[in-house]
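Remarks on the structure that follows.
Note that one protein chain is taken out, while the other chains of the complex remain in position.
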C-alpha cells in the first residue's frame, strides 16, 4: 500500500526513496540480501528493513535519508521509458480534471507511468484508472510497477493502440487524459468512454500543430470550454548574496557628499536607532582611514574575494550556518580582527539587506539560468450532457 | 531635432511629454496660443516655451513635469492608428538587427510609427529608414509626424502594398523589418532590398501560423540562423509590505516553545546583538501580557488593520515616506503609545525584513496580476553573401 | 435524490465565460448576474451541466447553443484592414435600439444579426475580425450560462477573477500544486492553516471524500473562523465531519501540555467518536458582506464570545438564520456584486423567510450539537495527540514562519510541508528558518508561469493578457529527528 497510504517502517518489498542530497535521489525496491551502491558506499537492503521512514542511514562515506515513496518522488526517480510528465504538469492535470477519490479515469499512453501513479493516488481507494499503452514492453513494465507498489487493484493496464482500436469503454469515465502523437484519432473513442452526464478531457502535446488539430476536432465533436495552457515552474535558489561597496574615495565633507557608500540612508533614520547608526558610520570610517591609500591593494583584494564569495549558496538539503564573516577567516586577510558586522536599521533599505564590512549582504532567491522552457501544451475540454 | 538630439529648453513646435504621474502622460505639440486640458486643469502652451526640459509645471489643481521626447516616451503616448510595438520588442528588434548610426533599414508596415521613431533614433544621423505602409491615411500621418519631430531627413515614407508591389529597393539595406499579415509575400522583395554582403531580417507576427509559414519560406529563400523568440516584460511594483504575526498564545516555558512568533530566530543570534535581542523579546512579552485574554479583541483588530494596510504601496512617481507605524496612529488603537519598533538583527532572516509591532515588514517587488501575455513572435534571420 | 440533478438547497455555479457566480437554489428568490434579475426555480430538476438562458427575465433551458461565430460570418469579408477607418459612427444601432429589441422579445439570433447588419465596417473586416466581433457582441447582449456543481476549480477561479485578495491571490494552478505536493489523498491526516476563506480546506476535503482527518488551525481563540467558501463546496456530512478545528492562540500552551504528558496519546479515546461533534463552521459563520475585505479575525472574536455564553439549541437556530443570509450574501459578494451595488441590497433584504429544507439540512448536520467550544477543542486535541500529521499546509495571510515553527513538530517524518504565500520574502524567511532549525530536507521555493493560448484556425497565439503573479510555494520534506 506504499503509494496510497503512509506506513511507519520499511518492510521487504517496499519501494523506498534514498535521498543523498538535493537533486541526488534513488528509488530502490527493498529486497533482503541485496546491496545498493551509492556514492557514499554500499547500502545493504536488510539494514533498511524495520527503519522508520524519514530516518538517517549512515553509509561508509556519508549518510542519506530514507523517504516514504510518493508519486512526486517517484516521478523524480522512476526509470524513463519515455518522456514523462513532471509534477507541475501533473498537478495541473489532476486539478483541472477535477480528480478526487472515486473518479474513473482513462489514460493513454501509459508511458513511464509517471502520471499514472499520481492519478491513482488521487482517485484511490474508490476510483479506477484504465491506462492504455501501444508499446508492449512498456505496458508490461507499468503493470509490474503497479503490482510492486501495491496499487494494482486501482488500475487496469492494457496494451492497445487506442488510435486504431479505441478504448473499448462505454460511458464509465469522469476524465480522459491523452498523451499521444496523434490525439485527434482517439477523441471519438474518448467521448464514448466519458460518462453520459459529461466529463473532462485533457490532451498533452509538445507541438502546437498537434494542439491546433486537436482543438479543431474537439470543437467538431462537441467538446466545450477549450482551454489550452502551458505551466512552467521556476525554482529559486535561496541564498545569502553580497555585492561589494565600491570605494568612492574620501571627502572631508562627509555629511554632504562623502561616505554615501557606507551610510547612504543616513537621512532617513528612525529615531530609536540613530545612535546605533552613528556607531556604524564611525566604524566604517575608521576602517577607511586605516586602509587608506598605501593599503588600498589589500582592501581591494578583500573586495574581490567577497565578490567571488558573493554567492554563499546555502547548499540545498544541508544545514548551512550563515557565516557572514567567513571572508575574514581567509589567511590573507590580516585585518580580520578589526572587522565588525554593522547593521544599518531604520531606513526602508534595511528591509532588503545590510551593509557588512563594505558589502551589501542580502537574502535573495536566484532565478535559474537554465530552467524548463517547455514541456508540452495542455488542452482541457468539457463534455456536457446534451 | 527633438527626437534625435537633446535640447535644453522647450521651443514652439516641439513635441513634449507631460508627465502627470506614473502611467499618466500626454504627448503634445507646443503651439503658441493653444491650451491643453489636463486632469490638473488647463495648461497654456505658451507657459511651456522657454522652460527647461525636466521642469515642474504648476497647474491649477496640481503639477506635472515636462519631459524631453524620446522614442520610448513617444511609444507610450502616440496616437494609435494600429496595434503598435512596445519598447521591449523594439529594443529586441533594434539589438537583433544590429542597428547603429549609418544603418539603412527597410520597414513595412509603418503602422503608428512606434518602431520607426526608435529605428531613426538609432541609425541617425548617417543612416536612413525606408518605411512602407499600405494604408494611405496612415502613411500620410506618419510622414507628418516625422516632419513635426524634425526627423524627416532620415526617413522616406511610401504608401505601397509591398506584398504585391515589393519595396522597389536594390541591395541598399542592412536590415529589413516586416510587420505584415502575410509577411512571406514580401520576403522575395526583402531579399532584393538587402545589401549584397548580406544583412538581417525580422518579421513580427502575432499568430504562430504566420511564423510557421514565414520560416518555411525564409528557409527556401536561403535565409539562415532563423531565430524565433518572444520577449515579455514583467514589471515589479516595489513596495513595503507586511504580514501580521499570528497570536500563538502564551506559554510559561518561553524559551522552549513559547514566543516563537516574536523571536523565532533566537537560537541563531550573532554574539554582538544577543543583548539587543533579549530586549526585543522582553518588550514583546510585555506587550503580550498587557494585551492578554480580556483585551484579545483589540489586539486582533489591530492585526486585521495591519493586514488591510499590508500593502503600503509606495505610490509610483511620488515620494512616499515609509511610515511603519501608521497603523498605530488610527484612533482605535488606544495602546499606540506602548508600541516600540523592534528589530531582530543577527539572523539571516533580518536580511529579509523586520518584525515591527507584531508585523513582519518587508520590501518586496510585487509581480503584476495582469501583464502583457503576448505581443507577437519575433523571427530573425540572416542573409549571407553567396 | 440524484446528486447529478439540480435540487433546491444546492449551491450551484453559474458560468458565463469568465463570469462565474455561486448561488444557493431557493424557490422564488431573485438572483442577479450581469445586472439581470431572475430566479433559479426553473433550473431545479435539470441535470448539472445544463445550459440556460434568461429571456424576458425568465430562466429557460437553452435547447441549442446560439449561432456560432462561423454561422453569422458573412460571405463578404475584407482581406486586410487597409480600408478601415476608426470612427465612432461605425455601429448605427444605439444601445437603446438594442435594449428595445430585447424587450420586444426579439430572438437572440435576430439581435446579433441586426447588430452585424448595422455595423458599417463589418463587411470590410477580415473574416477573423468578424468572428471576434460577433463573439464580443454575443457575450455582451445574450444571457447564456451553464449551471455546474461547485468544486475547488470553479470556486478558485471565481474568487481569483473577482476578489483575489480574499484568497491570498491563490491561483488555481498553485492550489493544484499545494494538493499535489502535499500528497493529499484519502485516508490521511492533514494539518492546515487557511486564510483563504475555506477555499483550501474545501479543496483538501474534496480530495479526501470522507476518509481521513483534517485539522484546521485558525487564528484567534474561538472554535473556528468564518469560512464562506467552504460552505459553497456543499459537502455532504460525511465529508465535513472529517474537519476538526484548533485555535492558534492555544497552540503554544497545547504544545507545552503534550510535552509534559507525552504518553497520554495512547490513553485518549478513539478519535473516530470525535467526528460527530463537528460542522462548527456553518454555525459560526458571520455576515461576510458587512466585513468585506476586513477578513475574519476581529469578527471571530465577536462571534466566539456569543457562542461561549449561549451554547444551546435556540441560539443555534438563530445562528442558522444569519448563516443562511450569508450563504446568499457571501457568494454574491464574491461574484462581484460590489460592482452593481443595487443588486447587493436586494439580495441582502430577502434573507427573511428560510425554507424548511434549509433548516432541515442544517439540523441534520448538527444533530450531535450542544457541545461547548471547549469540548470541540478538546476533541481536536485528541486527534492531534493520536495522529501525527501526514502533511502540513499553510496558505495564510499571516507571516508563515512563526506558524510553521509552531506546527512542524506535529508532522510525522518523511512527510511534506507545503507553504504558500503571495509574497516571496516571507517564504524565503520561512525557508531559511526551517533550514536553520533542521529536521527537513529537499527544499524547494518556486513560482509558476501559467500561459493560456488562443487556439483558433490561423489565429493561434498566447492570450494577450496574462497573470504574472502565481504566488510562491515553499515545499520541503520532514525527516526523523534524532
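To keep things simple, chains are lettered A, B and C as they appear, and every chain counts its residues starting from 1.
Keep this in mind: a contact is a pair of C-beta atoms (placed from the backbone, for glycine too) under 8 Å apart; a residue touches a chain by one contact, two chains touch by 3 or more.
Just so it is clear, the model here is predicted, and its values are computed rather than measured.
Interchain touches from the omitted chain, evaluated on the whole complex, reach A, B. When the whole complex is considered, the residue among B:68, B:138 or B:358 that touches the unshown chain is B:68. Between the chain not shown and the residues B:50, B:102 or B:168, the one that touches is B:102. Considering B:12, B:49, B:182 or B:238, the position touching the chain not shown turns out to be B:238 (whole complex). Listed by residue number, the positions of subunit A touching the unshown chain are 81-82, 134-135, 137, 161, 181, 206-209, 230, 234, 241, 243-253, 256-258, 260-262, 264-265, 267-268, 296-297, 300-301, 303-304, 307-308, 310, 347-349, 352-353, 359-360, 362-364, 366-374, 376-377. The omitted chain makes contact with subunit B at the following residues, 4-6, 19, 22, 52-56, 65-68, 70-72, 87-88, 90-92, 94-96, 98, 100-102, 118, 121-122, 124-126, 197-198, 208, 211-212, 215-216, 226-236, 238, 314, 316-317, 319-320, 363-365, 377, 379, 382, 384-385.
Note that in this section only the chains that are shown with their structure count from here on.
Taking the mean of C-alpha positions as each chain's centre, the chain lying farthest from the centre of subunit B is C. In subunit B, the residues that touch at least two other chains are 208, 348-349, 352-353, 362-363. Counting partner chains per residue, subunit C has residues 424, 428-429, 432, 436, 447, 451-452, 460 touching two or more of them.
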